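Yeah, one chain of the complex is gone here, protein chain that is, but the others are all in their spots.
So, subunit A:
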Amino acid sequence: MPPPSNFPLARGYQLLNYTIVKQLSAGGFSIVYLAHDDTDQPVAIKEYLPNALALRSEGERVMATSADNLALFRHGMKCFFEEGKTLAQIRHPNIVKVVNFFRANETVYMVMEYERGRTLQKEIQLTEGGVKENMILYVFAHLLNGLREVHLHKMLHLDIKPANIYIRRDGSPVLLDFGSAREALNQSALSKFTPMYTPGFASPEQYADREKLGPWSDIYSVGASIFACMSGLAPQAADQRAKEDKYQSVKKMWAGRYSASLLELVDWCLELDPLARPQSVRDVQKALVETASEPQPKPGKGLLAGLKGNLARLTRLGSSKGEQK
């Protein structure tokens, strides 16, 4: 039985000193609104509202659906706090900025800076024949800076995908929608929540071995997002891959269209074995920097570029093995 969906707050609703303009998105755990603050600046407000646990059928107040669910509702709220706390401590141009956090309508709200632009997903949909390599390099080099900051705060995003990467008008990316709240919720004994991952972008350990989660899990999602930039589609879902891997090495698929080292990086990030992937964001960044300093592939130079790529890969493997110990 799918949980009934919640009614969003109405346009014009006054929430503290913010005026709701419209709903931007709704997930299983929250609704995000566009709102204006008292100086008429736009903000994004995220409302904690887990479908499976609490309902707002009319009016504004949110109510847990049963006594059992009240405890879980509050537990989930705690995780929402964790997300707010972590985000409040991170000040990074590529990570969404939290500007306020408050309680109202029997639930909690997180106010974030509103960014103008569009999601990477939209960008992919609008681009024929794959996103250009230059743009991929620019977006992900910056994004990884932000992700490194997140990992430094001992937090995993766990829901990196083109729909959660926002591209500002100047082309710089912002990482949105921190999955920590979901993550922690999922670990409570009750598994009646809707899946906490996005098929295709979630790492295999998010399906099965949750104790194996680590930076490499977000790195898998980064690889899948770059994959989506190239082919317009998410790779085969990791749980399906674990049964019957139909993943085709992008190095073969897109050879010539993207530089070999970038293609290799994608293949590397999308390894099913967590230990076979880059172990830290730094590893991925190094590979990206190398790609950027390489000349773009031109017909005729394919062989040389391939050789260079292989060399680069070998050195990387050496270093990553060292880090594992």
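The rule is short, and it goes like this: a residue touches a chain if its C-beta (ideal position, glycine included) is under 8 Å from a C-beta of that chain, and two chains touch if they have at least 3 such contacts; residues count from 1.
Following the convention adopted for this analysis, contacts and distances are computed from a predicted model.
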Should one name the undisplayed chain from "Peptide/nickel transport system ATP-binding protein", "Fatty acid--CoA ligase family protein", "Anion-transporting ATPase" or "PPM-type phosphatase domain-containing protein" using UniProt, the answer is "PPM-type phosphatase domain-containing protein"
Among A:V21, A:L70 or A:A234, residue touching the chain not depicted: A:L70
Tell me, which residues in subunit A touch the chain that this view leaves out? 1, 57, 61, 63-68, 70-71, 74-75, 77-78, 81, 84-85, 88-91, 98-103, 106, 108
